[in-house]
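A selection of the complex's chains, in situ.
Naming follows writing order (A and B), and every chain is counted from residue 1.
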Amino acid sequence: MIKVAIIGCGTIASNKHIKAYMANPEAEIKYFCDINRARAEKAVADFKCGIAVEDYSIVLDDPDVEAVSICTPNHLHAPISIACMRAGKHVLCEKPAARTYAEALEMRKVQRETGKTLNIGVVNRFNTGVNLIRNMVQNGDLGELYHVYASFRSHRSIPGLGGAFTTKAIAGGGALIDWGVHFLDIVMYCSGDPKPLTVSGQTFSKLGKEIGNYAYINMWAGPPNPAGTYDVDDCVTALIRTEGPVITINGAWAQNIGVEEMYIDFLGDKAGIRLQYGKDFKIYGARDGALLETTPVFNSRDMFQNEIDSFLRGIRTGEKSPAHIDTVILSSQVIQAIYDSSEQHAEVILNR
Amino acid sequence: MIKVAIIGCGTIASNKHIKAYMANPEAEIKYFCDINRARAEKAVADFKCGIAVEDYSIVLDDPDVEAVSICTPNHLHAPISIACMRAGKHVLCEKPAARTYAEALEMRKVQRETGKTLNIGVVNRFNTGVNLIRNMVQNGDLGELYHVYASFRSHRSIPGLGGAFTTKAIAGGGALIDWGVHFLDIVMYCSGDPKPLTVSGQTFSKLGKEIGNYAYINMWAGPPNPAGTYDVDDCVTALIRTEGPVITINGAWAQNIGVEEMYIDFLGDKAGIRLQYGKDFKIYGARDGALLETTPVFNSRDMFQNEIDSFLRGIRTGEKSPAHIDTVILSSQVIQAIYDSSEQHAEVILNR
């Protein structure tokens, strides 16, 4: 039985991580830790197990705890992950790895020093449909994959305007780091995690900047705090050359175009795939002069369950996860390069 | 009465230019010129006027002719335009200006030396809807226009595979120069023809490369010629920084994604517009906390008629056309930079 601690008991923890640990017969949650004590206590009450604590040093000091899920705001990902690894714990840290590439590199350094597991919560790597696509790409079904276009554009979806999500010192960034990390990671994963070469991009902070004037219908993690901070990007565009396909992205937490376009197009010279994010996908090919459109139907196992199961299994077996910091750090590097390119108004060269 | 010569009597000439001259009371077509004599003679018969000639030097030598429409394949745009201007003719040359930026610069140089009119057939500058959008942008209705995304992506639309359209020596390029020129020119026109600063792009020549294996349903300017040439781009992506908005484009004559997405998104911080190419547009804004979607309905005057009328009026009045080489050369410069960036796998800096 692996003893687990949950650090940060917000939405993602209670809806996803905790449930998945509860459903795994090899894990037992010993601590629910949150600086907001009420949240930790609610978890104890809801899940009928564990001890509520405020200070995560209690977790660090308990040699019983083998595994930790870190579900805090982004600015705490690096320091807590590092502290946990140094205390001998295996870590599953929510995405993004960190606010900056420098922080992520530091995390990887400590992972290598300590030899502890450090997986990042890029949960789409455990999504059934995404893995079907990856298999097809890697199997050559698409021929040469030359271009990928990822669109994560929403009309109005800034989360918690004025709060942690829109404060750079906490979140590290906005639409790019919050949504883009998922889209870029899916692209990297399905493309075989190719090395990025050049990155030219631009981010924009426009629609949320006058908090009181932002018109919206629903707000996740809302309502807005008119006295809060808004210094992150709500729109991004970038062009990334890699050793594999060229990647183009357009993203917006909010834009004055009334559409939701959340998809990734994989363009191969033999076939292509449009994945509707979080939903299904279609395959487009050709044969004997006929154009083929294929709709797959399949059962999806809960991807968070897969993620947690894989984390726990890896602790036992040493098996390296597809969400290991070694591969996930590539999208961290790309995201950093987009922010850098945007500041410099020029392309950034990563490897050449 | 302005005496006109038509050089090149193919589809665009007979369907558009000639009809518009016929409908303008101040113009009279004196020559139909085509190296394929039958086409020139057919025009004489169909339109019941003019003289059929094969050699355009007859046009050059006739001092009666004031104005020339050049509707030849792209590789003849520069030499014929230049010869006409040097012979004292005003020129309306079909788009793209030329195969390369160097050719276009040479055309502009001769225009400046001779003082003759040199308009390029960027006919969307005479489109009613496009002008409504331009007026809104220039008037500040969109607030700051920070990003423009142009999508010209088709499932299967390579024209005349193996023929003039897909032979670089004739056409200068593929999807980018043939379709992209229209989309980029609309973007530049509506944005106030801002100076381009950096260009990073990649073009791909994939789906047409095995001519015999290209699956398709209909082919404009077809059927394919299996023994012909295919050395142009069928897919392009690029990111362009300008003194105005950042521009991202995705284009494909053909792609293994079964959609037709032909539109331009203008993203402003007060409002935005999605223009469906060749069709209508929608305006997205907000007011007093409400999100507004506005559908304009309007009468469109035939844009080719506007183009020809403007050309003829300019000859009489000296009024500079929005399609003058001085402004159109900007998209020529951007297209060249995309091809250059693609070859160098790196961003090209134009002005800084």
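Assume a contact is a pair of C-beta atoms (placed from the backbone, for glycine too) under 8 Å apart; a residue touches a chain by one contact, two chains touch by 3 or more.
On a predicted model such as this, the values are computed, not experimentally measured, just so you know.
Here 2 copies are displayed; the structure file describes the full homo-oligomeric complex as 4 copies.
Here is the rule we go by: only the chains that are shown with their structure count from here on.
Note: Cα superposition of chain A onto chain B, rotation of 180 degrees, nearest 5. Spacing of chain A relative to chain B, judged by their CA centroids, is 42 angstrom. Note for the complex: chain A touches chain B at residues 142, 144, 146-147, 149, 155-156, 197-198, 200-202, 204, 206-207, 209, 215-217, 235, 237-239, 241, 246, 248, 250, 252, 255-259, 265, 267-274, 282, 284-287, 289-291, 293, 345-347, 349.
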